[in-house]
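As you look at this complex, bear in mind that one protein chain is not there, while each of the others sits in place.
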Amino acid sequence: MRPFAYDRPDTAAAAVAAVADRPDAAFLGGGTNLVDHLRLGIADPGLLVDVTSLTSTEIVDIDGGLRIGAGVTNADLAADPRVRARLPVLAAALLSGASGQLRNMATTGGNPLQRTRCPYFQDPASACNKRVPGSGCAAIGGATRNHAILGASEHCIATHPSDMAVALAALDTQVRILGPDGGRTLAFTDLHRLPGDTPEQDTELAHGELITAIDVSYPRGRHAYRKVRDRASYAFALVSVAAVLDVVDGTVLDARIALGGVAHTPWRAVRAEDTLRGGPATEEAFAAAAEAELADARPQPGFDGGNAFKIPLARRTLTATLRQTTPRETA
Amino acid sequence: MRIELTVNGVAREADDVWEGESLLYALRERLGLPGSKNACEQGECGSCTVYLDGAPVCACLVAAGQAQGREVTTVEGLAGDGLDPVQQAFVEKGAVQCGFCTPGFLMSTKDLLDRDPAPSDPEIREALAGNLCRCTGYEKILDAVRTAAANR
(Lines give C-alpha, C1' and ligand atoms only; values in the text may rest on other atoms or scores of the structure.)
Protein backbone atom coordinates (compact mmCIF):
# COMPACT_ATOMS: atom_id res chain seq x y z
CA MET A 1 0.00 0.00 0.00
CA ARG A 2 1.58 3.30 -1.06
CA PRO A 3 1.80 6.00 1.59
CA PHE A 4 -0.89 8.64 1.36
CA ALA A 5 -2.31 11.48 3.38
CA TYR A 6 -5.59 10.97 5.16
CA ASP A 7 -8.13 13.64 5.99
CA ARG A 8 -11.44 13.59 7.82
CA PRO A 9 -13.06 16.99 7.29
CA ASP A 10 -16.09 18.15 9.22
CA THR A 11 -18.49 18.78 6.36
CA ALA A 12 -19.31 17.35 2.97
CA ALA A 13 -18.51 20.71 1.37
CA ALA A 14 -15.06 20.71 2.94
CA ALA A 15 -14.50 17.16 1.73
CA VAL A 16 -15.51 18.14 -1.78
CA ALA A 17 -13.18 21.12 -1.69
CA ALA A 18 -10.33 18.98 -0.41
CA VAL A 19 -10.70 16.41 -3.18
CA ALA A 20 -11.35 18.98 -5.90
CA ASP A 21 -8.12 20.72 -4.93
CA ARG A 22 -5.87 17.76 -5.60
CA PRO A 23 -6.01 15.68 -8.78
CA ASP A 24 -4.66 12.68 -6.84
CA ALA A 25 -7.23 12.85 -4.04
CA ALA A 26 -10.08 10.39 -3.61
CA PHE A 27 -13.12 9.97 -1.38
CA LEU A 28 -13.14 7.06 1.06
CA GLY A 29 -16.58 5.72 1.94
CA GLY A 30 -17.29 2.25 3.29
CA GLY A 31 -13.92 1.22 1.94
CA THR A 32 -14.93 -2.28 0.84
CA ASN A 33 -13.62 -1.68 -2.66
CA LEU A 34 -11.07 1.13 -2.30
CA VAL A 35 -9.15 -0.33 0.64
CA ASP A 36 -8.73 -3.53 -1.36
CA HIS A 37 -7.52 -1.53 -4.35
CA LEU A 38 -4.97 0.37 -2.28
CA ARG A 39 -3.54 -2.95 -1.20
CA LEU A 40 -3.53 -4.52 -4.65
CA GLY A 41 -1.59 -1.50 -5.87
CA ILE A 42 -4.25 -0.48 -8.40
CA ALA A 43 -5.34 2.71 -6.66
CA ASP A 44 -2.65 5.15 -5.69
CA PRO A 45 -4.19 8.28 -4.22
CA GLY A 46 -2.02 10.94 -2.64
CA LEU A 47 -4.86 11.98 -0.34
CA LEU A 48 -7.80 10.04 0.98
CA VAL A 49 -10.73 12.05 2.25
CA ASP A 50 -12.91 10.04 4.59
CA VAL A 51 -16.57 10.90 4.03
CA THR A 52 -18.14 8.09 6.05
CA SER A 53 -19.68 10.41 8.59
CA LEU A 54 -20.24 13.44 6.35
CA THR A 55 -23.28 12.46 4.33
CA SER A 56 -26.70 11.67 5.65
CA THR A 57 -27.42 8.29 7.19
CA GLU A 58 -31.17 8.98 7.07
CA ILE A 59 -33.84 7.62 4.80
CA VAL A 60 -36.59 10.25 4.54
CA ASP A 61 -39.97 10.30 2.82
CA ILE A 62 -40.27 12.53 -0.20
CA ASP A 63 -43.20 12.93 -2.52
CA GLY A 64 -43.92 9.47 -3.91
CA GLY A 65 -40.70 7.91 -2.76
CA LEU A 66 -37.62 8.02 -0.57
CA ARG A 67 -34.51 10.13 -0.27
CA ILE A 68 -31.67 7.85 0.82
CA GLY A 69 -28.67 9.54 2.38
CA ALA A 70 -25.38 8.55 0.77
CA GLY A 71 -24.11 7.36 4.15
CA VAL A 72 -26.90 4.83 4.67
CA THR A 73 -25.38 1.37 4.71
CA ASN A 74 -26.61 -1.35 2.39
CA ALA A 75 -27.67 -3.36 5.44
CA ASP A 76 -29.77 -0.53 6.89
CA LEU A 77 -31.31 0.23 3.52
CA ALA A 78 -32.31 -3.38 2.92
CA ALA A 79 -33.87 -3.55 6.39
CA ASP A 80 -35.91 -0.34 6.08
CA PRO A 81 -39.63 -1.21 6.27
CA ARG A 82 -40.52 1.25 3.50
CA VAL A 83 -37.92 -0.25 1.20
CA ARG A 84 -39.09 -3.77 1.98
CA ALA A 85 -42.74 -2.88 1.40
CA ARG A 86 -42.59 -0.46 -1.51
CA LEU A 87 -39.24 -1.19 -3.18
CA PRO A 88 -38.83 -4.95 -2.76
CA VAL A 89 -36.73 -5.18 -5.91
CA LEU A 90 -34.17 -2.93 -4.25
CA ALA A 91 -34.26 -4.85 -0.97
CA ALA A 92 -33.80 -8.14 -2.81
CA ALA A 93 -30.93 -6.78 -4.91
CA LEU A 94 -29.18 -5.42 -1.83
CA LEU A 95 -29.50 -8.69 0.04
CA SER A 96 -28.17 -10.68 -2.88
CA GLY A 97 -25.03 -8.55 -2.96
CA ALA A 98 -21.81 -9.39 -1.13
CA SER A 99 -22.09 -10.64 2.46
CA GLY A 100 -23.60 -9.38 5.70
CA GLN A 101 -20.28 -7.96 6.82
CA LEU A 102 -19.78 -6.01 3.61
CA ARG A 103 -23.37 -4.77 3.55
CA ASN A 104 -22.73 -3.32 6.99
CA MET A 105 -19.85 -1.31 5.57
CA ALA A 106 -20.95 -0.50 2.02
CA THR A 107 -22.87 2.74 1.54
CA THR A 108 -25.60 4.01 -0.73
CA GLY A 109 -23.24 6.53 -2.27
CA GLY A 110 -20.33 4.17 -2.61
CA ASN A 111 -21.95 0.98 -3.84
CA PRO A 112 -22.90 2.28 -7.31
CA LEU A 113 -19.37 3.64 -7.70
CA GLN A 114 -17.58 0.37 -7.01
CA ARG A 115 -15.27 -0.58 -9.80
CA THR A 116 -15.31 -3.65 -12.01
CA ARG A 117 -14.15 -6.98 -10.62
CA CYS A 118 -12.42 -7.75 -13.95
CA PRO A 119 -9.40 -9.79 -12.78
CA TYR A 120 -7.13 -8.02 -15.26
CA PHE A 121 -8.16 -4.63 -13.92
CA GLN A 122 -7.30 -5.90 -10.44
CA ASP A 123 -3.87 -7.21 -11.44
CA PRO A 124 -1.20 -4.52 -11.88
CA ALA A 125 0.85 -6.96 -13.96
CA SER A 126 -1.90 -7.23 -16.62
CA ALA A 127 -2.67 -4.75 -19.39
CA CYS A 128 -5.81 -2.74 -18.68
CA ASN A 129 -7.07 0.39 -20.40
CA LYS A 130 -9.26 1.19 -17.47
CA ARG A 131 -6.37 1.19 -15.03
CA VAL A 132 -3.65 2.48 -17.37
CA PRO A 133 -5.25 4.12 -20.42
CA GLY A 134 -3.65 2.95 -23.64
CA SER A 135 -2.03 -0.15 -22.14
CA GLY A 136 -4.39 -2.57 -23.84
CA CYS A 137 -6.98 -5.04 -22.61
CA ALA A 138 -5.77 -8.39 -21.34
CA ALA A 139 -9.35 -9.49 -20.76
CA ILE A 140 -10.07 -9.77 -24.47
CA GLY A 141 -9.38 -13.41 -25.25
CA GLY A 142 -8.64 -14.07 -21.58
CA ALA A 143 -11.01 -15.41 -18.97
CA THR A 144 -14.19 -13.73 -20.17
CA ARG A 145 -16.89 -15.65 -18.40
CA ASN A 146 -17.72 -12.63 -16.26
CA HIS A 147 -17.40 -10.08 -19.02
CA ALA A 148 -19.82 -8.02 -21.05
CA ILE A 149 -22.11 -9.11 -23.84
CA LEU A 150 -23.71 -5.70 -24.32
CA GLY A 151 -22.13 -2.32 -24.99
CA ALA A 152 -18.50 -3.46 -24.79
CA SER A 153 -15.78 -1.80 -26.83
CA GLU A 154 -12.48 -2.95 -28.26
CA HIS A 155 -10.86 -1.14 -25.34
CA CYS A 156 -12.78 -2.66 -22.46
CA ILE A 157 -15.17 -5.55 -21.91
CA ALA A 158 -15.61 -5.16 -18.14
CA THR A 159 -18.91 -5.46 -16.31
CA HIS A 160 -20.34 -3.47 -13.43
CA PRO A 161 -20.46 -5.65 -10.31
CA SER A 162 -23.19 -4.02 -8.20
CA ASP A 163 -26.58 -5.62 -7.58
CA MET A 164 -28.01 -2.55 -5.89
CA ALA A 165 -27.26 -0.50 -8.99
CA VAL A 166 -29.25 -2.89 -11.18
CA ALA A 167 -32.36 -2.31 -9.08
CA LEU A 168 -31.73 1.45 -8.99
CA ALA A 169 -31.36 1.47 -12.78
CA ALA A 170 -34.72 -0.21 -13.16
CA LEU A 171 -36.43 2.23 -10.79
CA ASP A 172 -37.04 5.94 -11.28
CA THR A 173 -33.89 7.08 -9.50
CA GLN A 174 -32.19 10.46 -9.24
CA VAL A 175 -28.68 10.97 -7.93
CA ARG A 176 -28.03 14.10 -5.85
CA ILE A 177 -24.50 15.34 -6.27
CA LEU A 178 -22.41 17.95 -4.51
CA GLY A 179 -19.53 19.41 -6.47
CA PRO A 180 -17.07 22.26 -6.01
CA ASP A 181 -19.51 24.52 -7.86
CA GLY A 182 -22.61 23.44 -5.95
CA GLY A 183 -25.26 20.78 -6.27
CA ARG A 184 -26.84 19.03 -9.22
CA THR A 185 -29.11 16.09 -9.91
CA LEU A 186 -28.55 13.32 -12.42
CA ALA A 187 -30.80 10.48 -13.52
CA PHE A 188 -29.31 7.25 -12.22
CA THR A 189 -29.37 5.76 -15.70
CA ASP A 190 -27.12 8.63 -16.82
CA LEU A 191 -24.59 8.07 -14.04
CA HIS A 192 -22.66 5.17 -15.56
CA ARG A 193 -20.97 5.22 -18.96
CA LEU A 194 -20.22 2.63 -21.58
CA PRO A 195 -16.47 2.15 -22.01
CA GLY A 196 -16.03 3.42 -25.58
CA ASP A 197 -12.47 4.63 -25.93
CA THR A 198 -12.28 6.07 -22.41
CA PRO A 199 -12.90 3.07 -20.17
CA GLU A 200 -10.91 4.72 -17.39
CA GLN A 201 -13.98 6.83 -16.74
CA ASP A 202 -16.66 4.72 -15.09
CA THR A 203 -19.23 7.47 -14.52
CA GLU A 204 -20.25 10.98 -15.47
CA LEU A 205 -19.10 12.35 -12.11
CA ALA A 206 -16.39 14.97 -12.35
CA HIS A 207 -13.39 14.85 -10.06
CA GLY A 208 -14.43 16.15 -6.66
CA GLU A 209 -18.12 15.46 -7.13
CA LEU A 210 -19.68 13.55 -4.25
CA ILE A 211 -22.98 11.67 -4.19
CA THR A 212 -24.91 12.99 -1.20
CA ALA A 213 -28.24 11.19 -1.61
CA ILE A 214 -30.27 9.06 -3.94
CA ASP A 215 -33.98 9.69 -4.59
CA VAL A 216 -36.12 6.75 -5.57
CA SER A 217 -39.78 6.85 -6.57
CA TYR A 218 -42.18 4.06 -5.72
CA PRO A 219 -43.23 2.32 -8.91
CA ARG A 220 -46.54 0.63 -9.56
CA GLY A 221 -46.43 -3.09 -10.16
CA ARG A 222 -44.89 -6.31 -8.97
CA HIS A 223 -41.19 -6.56 -8.27
CA ALA A 224 -38.66 -9.32 -8.81
CA TYR A 225 -34.90 -9.58 -8.62
CA ARG A 226 -33.20 -12.69 -9.90
CA LYS A 227 -29.46 -13.30 -9.69
CA VAL A 228 -27.82 -16.23 -11.45
CA ARG A 229 -24.43 -17.09 -10.00
CA ASP A 230 -21.96 -19.89 -9.42
CA ARG A 231 -22.69 -20.15 -5.70
CA ALA A 232 -25.97 -20.03 -3.86
CA SER A 233 -24.76 -16.91 -2.09
CA TYR A 234 -21.86 -14.50 -2.06
CA ALA A 235 -20.83 -14.57 -5.69
CA PHE A 236 -21.02 -11.97 -8.41
CA ALA A 237 -23.81 -12.28 -10.94
CA LEU A 238 -23.27 -14.07 -14.21
CA VAL A 239 -26.56 -12.44 -15.11
CA SER A 240 -29.06 -10.64 -12.93
CA VAL A 241 -32.40 -9.07 -13.69
CA ALA A 242 -34.39 -6.44 -11.82
CA ALA A 243 -37.95 -6.09 -13.00
CA VAL A 244 -41.07 -4.20 -11.99
CA LEU A 245 -44.09 -4.98 -14.11
CA ASP A 246 -47.40 -3.19 -13.80
CA VAL A 247 -49.98 -5.52 -15.25
CA VAL A 248 -53.70 -4.77 -15.20
CA ASP A 249 -56.18 -7.23 -16.65
CA GLY A 250 -53.41 -9.06 -18.45
CA THR A 251 -52.01 -5.95 -20.11
CA VAL A 252 -48.60 -4.51 -19.29
CA LEU A 253 -49.15 -0.86 -18.42
CA ASP A 254 -45.57 -0.26 -17.46
CA ALA A 255 -42.34 -2.20 -17.34
CA ARG A 256 -39.09 -1.32 -15.61
CA ILE A 257 -36.27 -3.74 -16.32
CA ALA A 258 -32.50 -3.70 -15.88
CA LEU A 259 -29.82 -6.33 -16.33
CA GLY A 260 -26.65 -6.89 -14.32
CA GLY A 261 -23.47 -8.77 -15.14
CA VAL A 262 -23.80 -8.09 -18.84
CA ALA A 263 -22.38 -4.63 -19.44
CA HIS A 264 -20.09 -1.85 -18.25
CA THR A 265 -23.16 -0.24 -16.73
CA PRO A 266 -26.19 -1.55 -14.93
CA TRP A 267 -28.10 -2.13 -18.18
CA ARG A 268 -31.50 -0.54 -18.47
CA ALA A 269 -33.47 -2.84 -20.76
CA VAL A 270 -35.29 -0.17 -22.75
CA ARG A 271 -36.00 -2.40 -25.73
CA ALA A 272 -37.54 -5.09 -23.57
CA GLU A 273 -39.65 -2.49 -21.81
CA ASP A 274 -40.84 -1.00 -25.11
CA THR A 275 -41.70 -4.44 -26.42
CA LEU A 276 -43.80 -5.23 -23.39
CA ARG A 277 -45.53 -1.93 -22.76
CA GLY A 278 -49.15 -1.96 -23.89
CA GLY A 279 -49.06 -5.64 -24.80
CA PRO A 280 -50.16 -8.81 -23.04
CA ALA A 281 -48.23 -10.26 -20.10
CA THR A 282 -47.70 -13.62 -21.73
CA GLU A 283 -44.87 -16.12 -22.06
CA GLU A 284 -44.56 -15.19 -25.74
CA ALA A 285 -44.36 -11.49 -24.98
CA PHE A 286 -41.66 -12.11 -22.36
CA ALA A 287 -39.66 -14.16 -24.84
CA ALA A 288 -40.05 -11.44 -27.45
CA ALA A 289 -38.92 -8.80 -24.98
CA ALA A 290 -35.85 -10.84 -24.07
CA GLU A 291 -35.12 -11.45 -27.73
CA ALA A 292 -35.35 -7.72 -28.48
CA GLU A 293 -33.09 -6.76 -25.60
CA LEU A 294 -30.39 -9.27 -26.50
CA ALA A 295 -30.56 -8.70 -30.24
CA ASP A 296 -27.34 -6.70 -30.24
CA ALA A 297 -25.53 -8.87 -27.70
CA ARG A 298 -22.07 -10.02 -28.77
CA PRO A 299 -20.14 -12.86 -27.14
CA GLN A 300 -16.54 -12.59 -26.02
CA PRO A 301 -14.36 -15.54 -26.91
CA GLY A 302 -12.00 -16.57 -24.14
CA PHE A 303 -9.59 -19.29 -23.14
CA ASP A 304 -12.08 -20.33 -20.49
CA GLY A 305 -14.70 -21.05 -23.14
CA GLY A 306 -15.83 -17.46 -23.40
CA ASN A 307 -19.16 -15.97 -22.48
CA ALA A 308 -21.41 -16.81 -25.42
CA PHE A 309 -23.58 -18.75 -22.98
CA LYS A 310 -24.54 -15.52 -21.28
CA ILE A 311 -26.69 -14.50 -24.23
CA PRO A 312 -29.13 -17.42 -23.90
CA LEU A 313 -28.71 -17.25 -20.14
CA ALA A 314 -29.67 -13.57 -20.09
CA ARG A 315 -32.68 -14.33 -22.26
CA ARG A 316 -33.79 -17.14 -20.00
CA THR A 317 -33.17 -15.17 -16.83
CA LEU A 318 -35.08 -12.19 -18.16
CA THR A 319 -38.00 -14.38 -19.17
CA ALA A 320 -37.98 -16.26 -15.86
CA THR A 321 -37.88 -13.00 -13.89
CA LEU A 322 -40.77 -11.49 -15.84
CA ARG A 323 -42.70 -14.68 -15.18
CA GLN A 324 -42.04 -14.12 -11.47
CA THR A 325 -43.63 -10.66 -11.63
CA THR A 326 -46.90 -11.87 -13.07
CA PRO A 327 -49.64 -12.87 -10.68
CA ARG A 328 -49.87 -16.55 -11.47
CA GLU A 329 -48.11 -19.70 -10.40
CA THR A 330 -44.88 -20.50 -12.17
CA ALA A 331 -44.98 -23.65 -14.21
CA MET B 1 -1.09 9.02 13.63
CA ARG B 2 -2.22 8.01 17.07
CA ILE B 3 -5.50 6.14 17.08
CA GLU B 4 -7.76 5.93 20.06
CA LEU B 5 -10.58 3.48 20.12
CA THR B 6 -12.50 1.28 22.50
CA VAL B 7 -11.75 -2.41 22.13
CA ASN B 8 -13.75 -4.96 24.06
CA GLY B 9 -14.93 -2.22 26.39
CA VAL B 10 -11.47 -0.91 27.17
CA ALA B 11 -10.07 2.40 25.93
CA ARG B 12 -7.00 1.61 23.83
CA GLU B 13 -4.55 3.68 21.86
CA ALA B 14 -1.75 2.99 19.47
CA ASP B 15 0.94 5.33 18.22
CA ASP B 16 2.64 5.59 14.85
CA VAL B 17 -0.29 3.96 13.16
CA TRP B 18 -0.38 4.51 9.45
CA GLU B 19 -3.97 5.42 8.53
CA GLY B 20 -3.96 3.09 5.59
CA GLU B 21 -3.15 -0.04 7.51
CA SER B 22 -6.09 -2.21 8.35
CA LEU B 23 -7.97 -2.34 11.60
CA LEU B 24 -7.18 -6.06 11.54
CA TYR B 25 -3.46 -5.33 11.47
CA ALA B 26 -3.78 -2.82 14.28
CA LEU B 27 -5.68 -5.32 16.42
CA ARG B 28 -3.33 -8.22 15.76
CA GLU B 29 0.06 -6.56 15.64
CA ARG B 30 -0.34 -3.42 17.73
CA LEU B 31 -2.96 -4.22 20.32
CA GLY B 32 -2.07 -7.85 21.07
CA LEU B 33 -5.40 -9.29 19.97
CA PRO B 34 -4.61 -12.05 17.43
CA GLY B 35 -7.97 -13.81 17.80
CA SER B 36 -9.28 -12.24 14.58
CA LYS B 37 -7.65 -13.98 11.63
CA ASN B 38 -6.32 -12.85 8.29
CA ALA B 39 -7.16 -15.38 5.60
CA CYS B 40 -7.81 -13.35 2.45
CA GLU B 41 -7.45 -9.66 3.26
CA GLN B 42 -10.12 -8.96 0.71
CA GLY B 43 -13.41 -9.23 2.56
CA GLU B 44 -14.14 -12.56 0.92
CA CYS B 45 -13.77 -14.98 3.84
CA GLY B 46 -15.03 -13.33 7.04
CA SER B 47 -12.20 -14.70 9.22
CA CYS B 48 -11.46 -11.20 10.46
CA THR B 49 -15.05 -10.33 11.38
CA VAL B 50 -15.29 -7.91 14.32
CA TYR B 51 -18.01 -5.58 15.53
CA LEU B 52 -17.49 -1.96 14.61
CA ASP B 53 -19.94 0.23 16.49
CA GLY B 54 -22.11 -2.83 17.01
CA ALA B 55 -22.19 -4.13 13.43
CA PRO B 56 -20.05 -6.99 12.16
CA VAL B 57 -17.59 -5.92 9.49
CA CYS B 58 -14.47 -7.31 7.86
CA ALA B 59 -11.64 -5.72 9.85
CA CYS B 60 -9.29 -6.26 6.90
CA LEU B 61 -11.23 -3.70 4.86
CA VAL B 62 -11.49 -1.05 7.55
CA ALA B 63 -8.64 1.41 7.32
CA ALA B 64 -7.25 1.95 10.82
CA GLY B 65 -7.88 5.67 10.49
CA GLN B 66 -11.58 4.98 10.02
CA ALA B 67 -11.68 3.21 13.37
CA GLN B 68 -10.60 6.34 15.21
CA GLY B 69 -12.93 7.01 18.14
CA ARG B 70 -15.10 3.99 17.45
CA GLU B 71 -16.02 0.89 19.38
CA VAL B 72 -14.65 -2.50 18.42
CA THR B 73 -15.49 -5.96 19.77
CA THR B 74 -13.36 -8.95 18.87
CA VAL B 75 -13.70 -12.65 19.64
CA GLU B 76 -11.58 -12.05 22.74
CA GLY B 77 -14.34 -9.78 23.99
CA LEU B 78 -17.25 -12.15 23.44
CA ALA B 79 -16.98 -14.00 26.71
CA GLY B 80 -18.09 -12.40 29.94
CA ASP B 81 -17.72 -14.32 33.17
CA GLY B 82 -18.01 -17.51 31.17
CA LEU B 83 -18.22 -18.31 27.49
CA ASP B 84 -20.99 -16.55 25.59
CA PRO B 85 -23.89 -18.92 24.74
CA VAL B 86 -22.76 -18.80 21.13
CA GLN B 87 -19.25 -19.91 22.06
CA GLN B 88 -20.70 -22.53 24.38
CA ALA B 89 -22.85 -23.95 21.60
CA PHE B 90 -19.88 -24.18 19.22
CA VAL B 91 -17.99 -26.11 21.92
CA GLU B 92 -20.90 -28.38 22.72
CA LYS B 93 -21.66 -29.24 19.10
CA GLY B 94 -18.01 -29.65 18.12
CA ALA B 95 -18.46 -26.94 15.52
CA VAL B 96 -14.73 -26.32 15.28
CA GLN B 97 -12.19 -28.11 13.19
CA CYS B 98 -9.00 -26.26 12.31
CA GLY B 99 -10.55 -23.31 14.11
CA PHE B 100 -9.15 -20.58 11.89
CA CYS B 101 -12.56 -19.44 10.67
CA THR B 102 -14.20 -19.92 14.06
CA PRO B 103 -13.74 -16.40 15.49
CA GLY B 104 -15.42 -14.91 12.43
CA PHE B 105 -18.28 -17.39 12.54
CA LEU B 106 -18.86 -16.62 16.21
CA MET B 107 -19.15 -12.89 15.54
CA SER B 108 -21.53 -13.40 12.62
CA THR B 109 -23.63 -15.86 14.59
CA LYS B 110 -23.95 -13.59 17.58
CA ASP B 111 -25.05 -10.75 15.33
CA LEU B 112 -27.57 -12.98 13.58
CA LEU B 113 -29.12 -14.12 16.85
CA ASP B 114 -29.21 -10.57 18.20
CA ARG B 115 -31.23 -9.55 15.16
CA ASP B 116 -33.31 -12.71 14.88
CA PRO B 117 -33.52 -14.96 17.94
CA ALA B 118 -35.09 -17.85 16.03
CA PRO B 119 -33.74 -17.94 12.47
CA SER B 120 -34.76 -20.68 10.05
CA ASP B 121 -32.10 -22.96 8.56
CA PRO B 122 -32.07 -21.13 5.21
CA GLU B 123 -31.76 -17.82 7.08
CA ILE B 124 -28.81 -19.15 9.04
CA ARG B 125 -27.14 -20.46 5.91
CA GLU B 126 -27.59 -17.12 4.15
CA ALA B 127 -26.54 -15.05 7.15
CA LEU B 128 -23.28 -16.98 7.45
CA ALA B 129 -22.50 -16.88 3.73
CA GLY B 130 -19.83 -14.26 4.31
CA ASN B 131 -17.77 -16.68 6.38
CA LEU B 132 -15.79 -19.36 4.59
CA CYS B 133 -14.88 -22.62 6.32
CA ARG B 134 -12.51 -24.79 4.30
CA CYS B 135 -12.83 -27.72 6.68
CA THR B 136 -16.42 -27.12 5.58
CA GLY B 137 -17.93 -27.84 8.95
CA TYR B 138 -21.12 -26.14 7.86
CA GLU B 139 -23.42 -28.81 9.25
CA LYS B 140 -21.96 -28.68 12.74
CA ILE B 141 -21.94 -24.90 12.59
CA LEU B 142 -25.64 -24.97 11.72
CA ASP B 143 -26.21 -27.30 14.69
CA ALA B 144 -24.34 -24.90 16.93
CA VAL B 145 -26.34 -21.89 15.76
CA ARG B 146 -29.61 -23.72 16.36
CA THR B 147 -28.38 -24.75 19.79
CA ALA B 148 -27.25 -21.24 20.65
CA ALA B 149 -30.63 -19.89 19.57
CA ALA B 150 -32.38 -22.41 21.79
CA ASN B 151 -30.12 -21.71 24.77
CA ARG B 152 -30.28 -17.94 24.73
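Letters A and B mark the chains as written, and numbering starts fresh at 1 in each.
FYI, a contact is a pair of C-beta atoms (placed from the backbone, for glycine too) under 8 Å apart; a residue touches a chain by one contact, two chains touch by 3 or more.
Methods note: contacts and distances are computed from a predicted model.
A.B. asks: So which of "Sodium/proline symporter", "Xanthine dehydrogenase YagR molybdenum-binding subunit", "5-oxoprolinase subunit PxpB" or "Peptide/nickel transport system permease protein" is the UniProt name of the chain that got left out?
C.D. replies: Choosing among "Sodium/proline symporter", "Xanthine dehydrogenase YagR molybdenum-binding subunit", "5-oxoprolinase subunit PxpB" or "Peptide/nickel transport system permease protein", the correct UniProt name is "Xanthine dehydrogenase YagR molybdenum-binding subunit".
A.B. asks: Consider the whole complex, including the chain that is not shown, and state which of A:Pro119, A:Pro180, A:Gly196 or A:Pro280 touches that chain.
C.D. replies: Hidden-chain contact among the options goes to A:Pro119.
A.B. asks: Even though one chain is hidden, which residues of chain A still touch it in the full complex?
C.D. replies: Residues of chain A in touch with the missing chain: 1-3, 39, 41, 117, 119, 123-126, 142-143, 226, 228-236, 238-239, 303-305, 309, 312-313, 316-317, 319-320, 330-331.
A.B. asks: If the missing chain were put back, which residues of chain B would it touch?
C.D. replies: Missing-chain contacts on chain B: residues 18, 20-21, 25, 28-29, 32-42, 44-45, 47, 74-76, 78-79, 83, 87, 90-94, 96-103, 106, 122, 124-126, 128-142.
Definition applied: only the chains that are shown with their structure count from here on.
A.B. asks: Approximately how many whole Å separate the CA-defined centres of chain A and chain B?
C.D. replies: So the centroids are 29 Å from each other.
A.B. asks: Give the list of chain A residues in touch with chain B in this complex.
C.D. replies: Going through chain A, the ones touching chain B are 1, 3-4, 6, 8, 28, 31-32, 35-36, 38-39, 48, 50, 52, 73, 75, 98-102, 104-105, 232-234.
A.B. asks: Applying the document's contact rule, which stretches of chain B touch chain A when the two form their complex?
C.D. replies: Residues 1, 18-22, 41-43, 46, 49, 52, 55-58, 61-63, 65-66, 68, 108, 111-112, 125-127, 129-131.
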